[in-house]
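For this view, one protein chain was removed and the others were kept in their places.
Moving on, here comes chain A:
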Amino acid sequence: MISLEAVTKRFGQQDVFTNIDLSLERGEIIVIIGPSGTGKSTLLRCINFLERPESGRITVGDVSVDAQQASRADILKLRRRTAFVFQNYGLFANKTALENISEGMIVVDKMPKEQAHARAREILERIGLSDKADAYPAALSGGQQQRVGIGRAMAANADVILFDEPTSSLDPQWVDEVLSLMKQLAAEQQTMMIVTHEMQFARDVADRVIFMDEGQIIEQAPPEELFTAPKDPRTQRFLRKILAPTGLSLP
């Protein structure tokens, strides 16, 4: 229900990736891992055209867009089918936690304000921040801000939520609360695509792990397979390096 066909992205003369193919089932959770600068985030950002791919086709639910002919309306439709969680939260600084969550429902989905606020309160309860409804982002901890960021994505009722290194800019003490919220979403069969360096998390929740290197999908497999018996030497090298300090074992 989500698919990327031959998606190519270039920055100037530099190819970030060429002809990437990838597809997800409804309810599937995939985690993308790999060294920094290999285009993982860019790939995620191409799905909702925060970065415009040079070519390829992107399909989310019943919206299918050819990158070379994508109109403004196409891009808007695609964005309304997806939601995005940012590494540095991207919360609206002039809006409270509640308003950050309800904003899209009011402005984009044209939901009446009372209804949107009621729904935002439900979401606040699910993300454990009912008592922070009226707090502005500046008054929230990093972990709380990111949970609001996830709450905002939940409110979008998207076919897929895209997570771009959601815990990378958090202080260590806030990482767990964000990861456990994501696990909660996973348990609810929310379709997710996650770029992260949290290997244990990837092992726990991913249905499929994708290893990317230098703009290519090198290998993809269920986590138990990819983490214990990686086939490609590049995957092996990467995992050995990244898992060594964590104490997770590799054969």
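Here, a contact is a pair of C-beta atoms (placed from the backbone, for glycine too) under 8 Å apart; a residue touches a chain by one contact, two chains touch by 3 or more; residues count from 1.
The working rule: contacts and distances are computed from a predicted model.
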| item | value |
| --- | --- |
| From "Cytochrome c", "ATP synthase subunit a", "Amino acid ABC transporter permease" or "Ion-translocating oxidoreductase complex subunit D", the hidden chain's UniProt protein name | "Amino acid ABC transporter permease" |
| Contact residue for the chain not shown (choose from A:A156, A:L185, A:A202 or A:L226) | A:A156 |
| Touching the absent chain when the full complex is considered, from A:R57, A:R80, A:R147 or A:R234 | A:R80 |
| Option from A:D15, A:E28, A:D66 or A:E103 whose C-beta touches the chain left out | A:E103 |
| Touch residues of chain A, complete complex, unshown partner | 48, 50, 76, 79-80, 82-84, 86, 88-94, 96, 103-104, 107-108, 136, 138-139, 149, 152-153, 156 |
